[in-house]
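What you see is the complex with one protein chain gone and the rest in place.
Per-chain residue numbering starts at 1, and chain names A, B and C are given in the order in which the chains are listed.
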Amino acid sequence: MSYINITCVCFPRNFIKQRQGVIFAMSIMNIGLIVLVLSGLCSLALTRRDSSSWQIGVFGCIVGCSLCLLGGLWSHAGWSLTRGELQFRHDMLSLLFQLPILVLGLVGGIHSVGYFRDHCEGRQGVYWFFYNLMLACMIWVTLAVRPIEFLLSWELMGLLCAFLVMFNYREKGSGHLAWIYLLACHASGLVLQLMFVFGDTHNSEMLFLIVGLVGFGLKIGFPLLHVWLTEAQPAAPAPALAVMSGSMLNLGFYGLFRHVSMSGNEFFAGTTFTILGLVGMLFGVMFALGQGNLKRLLAYSSMGNMGIVALGVGLGFLGSSSDNIMMAVFGMSGALLHMMNHSCLKGCLFMGTGSIWRAAGELRIDRLGGLLKKMPWTGRFFSCSSISLSGLPPFNGFTGVFLLYMSAFHGMLSGTGVVLLLSVASVLALALAGGLASAMHAKAIGGVFLGESRLPGIDQVRDTCKTMRYALGALSILSFALLLSSPWLVGCFGGVIEHVLCLGGYVEEGGLTVAEVLWQEVFPLLLGIVVFSFLTLVVVAVLMFVCRLLPGRKLIDRKGAWDCGFAKPTSRMQYTGTAFVQPLVDYFSAILRPIRQLVRVEGLFPTRGSCEIRMEDGGIRGFWGPLFRLVGWVSRKVHRLQCGYLHVYLLIMVVSLFCLLFWGFVLEGVL
Amino acid sequence: MDWWLVSLLSALVLCPLLPGLVNRVKAFFAGRSGPSLFQLYYDLFKLLKKGRVYSLTSCGLVGLSPWFSLVCVVVALLFMPLGMCDSPLRFTGDVILFLYLLLLSRLLMVLGALDAGTSFEGMGSSRKVHFSALSELVLLGAVVFLICLTGRMDLSGLLNSAGVASWGRYGVLLLLTSLGLYIVMLSECCRGPFGDPDTQLELAMIDEAMVLDYSGSDLAAIRYAASLKMWVFGSLFVMVLLPADLLDGFQGWLAYSSSIFATALSIGVIESVMARYRFKKIPQVLLAGFGLTLISLVFLLFFGGR
Amino acid sequence: MVPWLVVLVPTLAGLASYLLRRRRWVLTALLLFTALFHSAATLCLVLRPGVRCEGSTWLGVDDIGVWVLAVTSILFFFVSFHTAMWLPEEERYAREHGEELLPAHVFLPCMELFLGTMSLIVLSRNLALMWLAIEATTLVSAPLILFRRSKASLEAMWKYLLICSVGVGLAMFGTLLVAMSARGTGCDGLGFAELLLCSEGLEPGWFLAAFIFILVGYGTKMGLAPFHTWLPDTLAEAPGVVSALLSGALLNCSFLGIIRFWQIAPQSIRPFCDKLLIALGLLSLLTALFFIVGQVDFKRMLAYASVGHMGFIAILWGLGQHDASFMHMFGYALMIMTLFLVAGNIVFVYRTRSVSRFGGMFDRLPRHSVLWIVALLLLNGAPPSPLLTFVTEYILVRSSSLWLGIAVLILLFGVFAGMMRIGLKMCMGPAGEVDVSTEHARTTERLCGIPVLATILAICGGILFILLMSRGEL
Partner (left out) sequence: MDGLSEVLLVVLLGLSLLMANSSRVIHCIRLVAFQGILVGLLPLAQWDWSSGFPGFGLLALVIVSVCVKGITLPLLLYRAMRMTNVECEFKPLVGYSASMAVALLVIGFSFAISSGIVPLSDASSFSVPVSISTMLLGLFLVISRRKALIQALGFLAFENGISIFGIGMSLQYSWIIELGVLLVIFALVFMMGFAVCQISREFSHTDIYRLNLLVDWDRNGKGVEKDEEVA
């Protein structure tokens, strides 16, 4: 039931032959890991000499990541080996989750070179140490076999990320954020430990499943378990943040797929995942809508996207529980595809925030604006990724969402009861989330890049150095490549889907295998999407070109915005991001509970009025805050016992002595 | 197939008539002899000849977004079963692509408006995203209903396979759904009680407020795209309403186009007999539309013999 | 022979260094010599079972004792070297600022005597002798608490003296009760060996009473709730090195005292003894949680943490995981020592213990604050720590019933939360209101050598334990 009998994914164990290529791949991968670790240590040791430390760090990052990438891709057939005490296992599932880590790690390394160039504060060595070790640890998580090793790598990963969250320790309140983050990591470690112990001893599948859901959900950021993700994680430096929320959140799903076998209670799993996904998706996108800080906005949208992935997984399980293989495969492949897209896009977006932070020194959306003129390329990459992440064609964000819709449609057509209900609900929720997400990204793009700049020192703002732009560009190109290659990419998911849904190649009469569904059903649809997206882009390009010939295309003049005859519209007249989403925020105020601080304009000669809208995280407001306050209150009451009176202490001693005697001799009646 | 092409061309060509028609009806109700039926054509030609003036704040998105959103609408149109015949470009699930392309065109307009960086355009776009988020819900509700009804997942199948037989059984439900779609059409095109297209008061505008700073060919593209979008939504409404297997060929095309113009007439009538809603009320109306689709869905699922 | 040396040499060294108070270097040399000799002798005892003379009537040692002795010896080794580095700084500071400290020729001898008495606890093969030793530790450690001649430390000493004396008096009564229960068997004189032999003959009623008295008495010394009340005051007021010795070594030795009686308990009442241990352990964990949350004094926080760990050790023993409880003892001792040494240095720099005045310590004392965070994490079982999460906690949850395991995990999580909150509050954020002279801070930064060594040792031990576990040998 537990981790033991879950063998390698794409093939039975006996299939492992230590072929030359496999051995080569293993050693390459191990070398990559070693390079990562060693370079981190070296750059920590050389932290006094700044330049050499970052050079070593980035060198190790690039070399290590590319070696691991090479090794991983070389033999995706999978292998497992024992090096001394450690056991590694690599297969398609691992590879699926390694790719985002490695690619984002690589690009993030390049980006952080620029990010820290003039702002190192002599601590680059520390950064590179934690960064490279974090990457190595994430890879180890995807390779670890035995529970103790998995736990170890898991907790270490959390710790290293926590240290990265601590990196800007001088900010006010940074201690509190780091605290939240550490708590989440430790809690997930403890719960997972409980899970593995249950897997060992107490044979209760349902308990095992629930505990696993909680433990890994703490990394995924399921609703109520998301606080660290949206509150604390944004405190990390942007490149590291990109890697964390781009690829570490996925690892929660990895753990679930690898170590928690759902066979037997697919229905429960499906229902749970679907509901969690629905709630998380809507919750995340709604709260993202109301955030004023770009990083936090993106963090909430990560939560929403993880909700989408969870929704896909849930639909997949619902499908496999109701023997609806179309639904199952569409949902699962959509989930995996969306996970890939989200990693790529979210990495690009967070690195974009890093560039903005370095260029403008400000991340509050209402203070920014008009940056597209100052940093055109960053702006373009950011905007494209942003639109794409809101799940719109002709970008790659659409494909995953599309597959989820299809899965839900299949569920509606042939499902009954709960399956039917949940699939209808997920279609509608996806629709609402799509609309809100587009609004949210419109807020982000419009507030940061478009319009008049609200930044005082906008004239000094220059676009960031090349490396950061290259990193963003690389990720944008990669996401376009993901769009184009999505049909074939999905084709590779077969083994993973079979493993996760515990289908194990089982087919009922006249039914399709997973691979058949993937190649015969999913492939053409995605191909259609790709073709039409491509067509749209081409038509736009052609039209833009053709229209140059029209007389009306020639630009006569650039004047101040007309805006119904305002003589000179200033930046303070234009809509802020907050104002832009205010109707929606008010509309959902039952959930968002916006806190509004209003200074009205009064008097004949009104002084300046202002209106500020903040909102506290729902999880904190609703659950965690009260809980922790309760514990604090109780402990304050309990502190009275340590009242400083020696007499009381002695009295307590004597009384408890008599209580123990009473317990022993009267209650237990040992005599 | 050929009639599909014909009706595609007619859609592209005739769509500027719809606003003119609406205006004529309103003028009739107002007892005026309103602008010509072909007014929009004249405007388009004039605008295409004129040059453009950009605001200093804009970052070049102004030039891109109208055309891009126009293309989105056109590509979306390609999936429609125009003139009662299935679209040749259909594939399973293209309805999602269709809806998201419309969403994209909307988003692009919003971004263009924000690019101008003025208060009125910000206001208009903020209203736009607010209402469109809800109308998205209504549209998907209708789609879900149709999928459960027809068992097809491509737009052509959805709109075009509810024949007389299913009208016999589910006529009421189809009516309810089409009513919901009608509401969406009104709100998306900012007609009727949702927005007042020919107001002079920017505070009352939605779409018009978003295009205040466009000029020349860009404005032409926007106007054209707006009328085309009206055509698209109108034909959504119409196709749900018309039994698929009733007519085909020329008569199908005729019925289709004429009923779209009839829809335009009805819009005109509504605009002239109803006052504009307060903006607070619009979301409620949209939710009511969503409720209609949901009711029809529920009836279909529980009493529809599935 | 060796056991006698282990006890006698520190005692004689203490007396000698009190007599030779004239020359300062003699004091230091004697301290270091004691540490080295003690660890050498302990090594000999560990490696060569021949010289343990377990069967002897007075002094001898068995496997358990060797483990505890080794922990004590390692601890004293580190602490003595740290003292040799730290004490001169402290005295210089006191001279400059006109403060009055306990003179070194009282302080250092007391430390050596403390070591001797603790070794006597471990090595005594006679329960009455063990009682004597435990009482003696109270005596010799009381002056150490008085190091800073402040009112607070005096109060702490008085409370320590009285509570522990009463507790140990109860333990004395418990010992007599054991003698009562042993009357039927004819083995009188409270020799541990023969009691072990005739443990089945012991009269269970008397013995249960005896065990409860012992649990209360030595539990007071060990810091089990609700008898822990002296612990926070004492550990907070004593200087870092003394707190390290008290919490790291003394508590373990007193726990050994309880274990001795558990070992001779007749089978009929062992389940109830285990139940008692588990109950008191849970209570201690609860106490630790509620007193660490909202704690304003970081040394008191550490004290409550040690209460919690003692409870954890007791639970482990009660669940029958004896090896695990000793492993936990090892890791706990190392980490709490590190923390107390670091805390002592921090107090030495900042001259205050109230958390609310701290902030931005990463800038003032970078090494110490990194060490502080890391050691806190390790004490709370972040990997690769020999403690909780990875080894002993895993074992506990594995061997315990479901709900006990969950309860313990929740309590430990609460403790972790409280401690990390305080630790991070101290190290991060903008600088606190206390201003620190930079050169004073710089000189103190040099004192972080021993804690670093201890941390490294703990991490190595942790990795070793984890390897053992993944081999499935635990």
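In this text, a contact is a pair of C-beta atoms (placed from the backbone, for glycine too) under 8 Å apart; a residue touches a chain by one contact, two chains touch by 3 or more.
Bear in mind the structure is a predicted one, so any value in this text is a computation, not a measurement.
**Student:** Determine which of the presented chains are touched by the chain that is not presented, and list them.
**Tutor:** In the entire complex, chains touched by the missing one are A, C.
**Student:** Which one, C:Val61, C:Ala142 or C:Ala382, makes contact with the chain that was left out?
**Tutor:** Result: among the candidates, C:Ala142 touches the missing chain.
**Student:** Looking at C:Glu54, C:Glu89 or C:Glu155, which residue reaches the missing chain?
**Tutor:** C:Glu155
**Student:** From the listed residues C:Leu87, C:Leu144, C:Ala179 or C:Leu379, report the one that touches the chain absent from this view.
**Tutor:** Of the listed residues, the one touching the omitted chain is C:Ala179.
**Student:** For subunit A, enumerate the residues touching the unshown chain of the complex.
**Tutor:** 636, 639-647, 650-651, 654
**Student:** Considering the whole complex rather than only what is displayed, give the residues of subunit C touching the chain that is not shown.
**Tutor:** Where subunit C meets the chain not shown: residues 94, 99-101, 126, 128-129, 131-132, 135-136, 138-139, 142, 146, 148-152, 154-159, 161-162, 165-166, 169, 172-173, 176, 179-180, 183, 188-190, 232-233, 236-237, 291, 295-297, 300, 347, 351-354, 356-357.
In this text, only the chains that are shown with their structure count from here on.
**Student:** If I rank A-C and A-B by number of C-beta contact pairs, which comes first?
**Tutor:** Of the two interfaces, A-C and A-B, more C-beta pairs touch across A-B.
**Student:** Could you pull out the chain whose C-alpha mean position is farthest off from that of subunit C?
**Tutor:** Comparing chain centres, B lies farthest from subunit C.
**Student:** Quick one: report the Å distance separating subunit A from subunit C, using the average Cα coordinate of each chain.
**Tutor:** Each chain reduced to its C-alpha mean, subunit A and subunit C end up 44 Å apart.
**Student:** How big is the gap, in whole Å, between where the Cα atoms of subunit A centre and where those of subunit B centre?
**Tutor:** 36
**Student:** Specify, in ascending order, the residues of subunit B that touch 2 or more different other chains.
**Tutor:** Within subunit B, no residue contacts more than one other chain.
**Student:** Please list all residues of subunit A that touch 2 or more other chains.
**Tutor:** Within subunit A, no residue contacts more than one other chain.
**Student:** Within their complex, state which residues of subunit A touch subunit C.
**Tutor:** Subunit A residues touching subunit C: 85, 146, 148-149, 151-152, 155-156, 159, 166, 169-176, 178-179, 182-183, 186-187, 189-190, 193-194, 197, 200-202, 631-632, 634-636, 638-639, 642, 646, 649-650, 652-653, 656-657, 660-661, 664-665, 668, 670-671.
**Student:** Going by the contact rule set out above, which residues of subunit A touch subunit B in the complex?
**Tutor:** 369-370, 372-373, 376, 379, 383, 387, 390-394, 398, 401-402, 405-406, 409, 412-413, 420, 424, 427-428, 430-432, 434-436, 438-439, 441-442, 445-447, 449-452, 524-525, 528-529, 532, 535-536, 539-540, 543-544, 547, 550-564, 566, 569, 571, 573-575, 579-584, 587
**Student:** Inside the complex, what are the residues of subunit B that reach subunit A?
**Tutor:** Its residues touching subunit A are 47-61, 64, 67-68, 70-72, 74-75, 89, 91-94, 96-97, 99-101, 103-104, 106-107, 110-111, 114-123, 125-127, 129-130, 132-134, 136-137, 139-141, 143-144, 147-148, 151, 153, 202, 212-213, 216-218, 220, 279, 283, 297, 301.
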